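The other protein chains are all here in position, but one chain of the complex has been omitted.
Right, chain A next:
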Amino acid sequence: MTIGLDSISPEKPHLEGGDQTVVSLEGVSVSYGTNRVLESVTASIAGGRITALLGTNGAGKSTLIKALSGANPNYSGTIVLDGAPVRLTSPQVASRLGVATVHQKVADGIVPGMSVADNLILTDFASGGRRGLVTERTTLERAREVLKTLDLPWSDRILRTDAGRLGISDAQLLVLARVLRTTPKLLILDEPTSALTAAEVERLFVVLRRLRAQGLAILYVSHRFGEIESLADRVLVLRDGVLAVDVPRPFDWHTILEEMLGRPTELQQGVVDIRRGERTLLAVRGLPVLANAAPLDLDIRAGEVLGVLGLLGAGKTELAETLAGARPMLGGSLELDGTPYAPARPGDAIEAGVVLVPEDRQAQGILPGWSIAHNTTLPFLRAFSSALGVLSRFREAGRGDSVIASLHVVARDAATPIDDLSGGNQQKVVVGRWLADSPSVALLDEPFRGVDIGARREIGATLRRLAADGRAGVVLSSDVDEILEVADRIVVLVDGRIVLDAYADETDRATVVRSLLAIASSDSASADSASADSGLTPTGAGPDGSIPASGPGPVPDPESDPARNENSR
């Protein structure tokens, strides 16, 4: 874990605006069945402050949020809001009392098929509305009122478009504007940046800082330490349902991490034992990863972990899915271990030993309601069945057990339904599914998203063992630090082109970030100089080694990508 404090200017403690306690929790506990998941939490959240809530998966963050937002009325203890004890029995009650929540899955707050304006005033429809008659004029008027809460300069044209076509960051702002209209006292944000690009994160932070200046109490839940360092005034850490840390700025991250993980930990500064793969295992030649991108060349080598860094829309998911046969090739050719390789469907790739841990665990990874064992064996059913197709439960359970053991999955046994696991442990199971069969090339697309640091280390270590074993590991991520933490070699992808390809000891964080941002801001000259500075030649650029000029272009919304919809049907 590289926190990269050097690259983030820590901001001064925020002093103006009252320091009044808006919400205080007094001995709040929650149990599910006989399992106590929140243990007598006592804390206070102040107005005009951003309070960050940290914790590994299963530490009780979601449980605390559910209690505060009224989603789980079965808590004990007292919640005091503005000096008066309240009972948050439902989301509606919580909202009326001034608790607004923006959930991680923004899409759940948007009604596709309705216009942006309709979505902005959605609560009016729900509450019966002041007027029965809804005309477009009144709708737009009221929508504009709502936009004022965030000073969003959205035109009428945007207001009239289908909200389902908004990018995820705009959709998030829409939901935020809508909840702010109820003038809440406490705003809860659950992993608000997990699907945003760096620029979108910055835009959100500007909004949050302004809301803080207006005196709003903000509870900010995130896994990203860099964000918290740059944004928060106070940090709360939950561990095993207990409030382990409650500190104001300046943050001592070593202590916070130790408390969060419950064991002493070293802050890793990237990979120490950098390996250089000798042999090209999977050769990508002239493959355009995006419809309008230049062809790309890439050597995936045995014996190393390759980190592909790319923001949303850079083509990293497209690259991974193409190599894994889950997406038709747009051109070019592939060679696996010296022989031509053209997977027409995922089954071909799996048979050839090329596996993909997909980006979206819920939608593409897990089989809900299934046991851990059955979740791990799905791609390899033939190997677990007799010639007549009869499955061996015993051997399946064995595979489940070995995945649990090798990735330290926290679960009772392999028969446990995967739904009962925390997000991080579910991800470990999905990763274990694909790595357990000793693939020759393992592609992991955003394997650390929404995963706690413990699970993340476990997955990283497993991947490094795979590489040490002479196979190729590929991690694709939009998070610089995740890549630096696990990769021997780093490839930066921008708009479907490789702008940096270097081993970890030949480059540094600043160079990597620069290569990512310089191109993204359409300044191809500075990008050239950035890579020239570090003495690297970008591969996969134009034939003459130049980098084609790129526009800042809109960030494609993954939901509206037709190719993806095609495939997920």
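The definition used in the following text is that contacts are C-beta pairs under 8 Å (C-beta built on N, C-alpha and C of every residue); 3 or more make two chains touch, one makes a residue touch a chain; residues count from 1.
Keep in mind that, in the parts below, contacts and distances are computed from a predicted model.
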For the chain omitted from this view, which of "protein-glutamate O-methyltransferase", "Two-component system, chemotaxis family, response regulator CheY", "ABC transporter permease" or "NADH-quinone oxidoreductase subunit I" is its UniProt protein name? "ABC transporter permease"
If the hidden chain were put back, which of A:202, A:278 or A:419 would touch it? A:419
Can you say which of A:291, A:342 or A:381 touches the chain missing from this structure? A:381
Interface residues of chain A toward the undisplayed chain are 29, 31-34, 36, 40, 74, 76-77, 324, 326, 345-347, 349-351, 356, 358, 363-370, 374, 378-379, 381-382, 384-385, 388-391, 419, 567-569
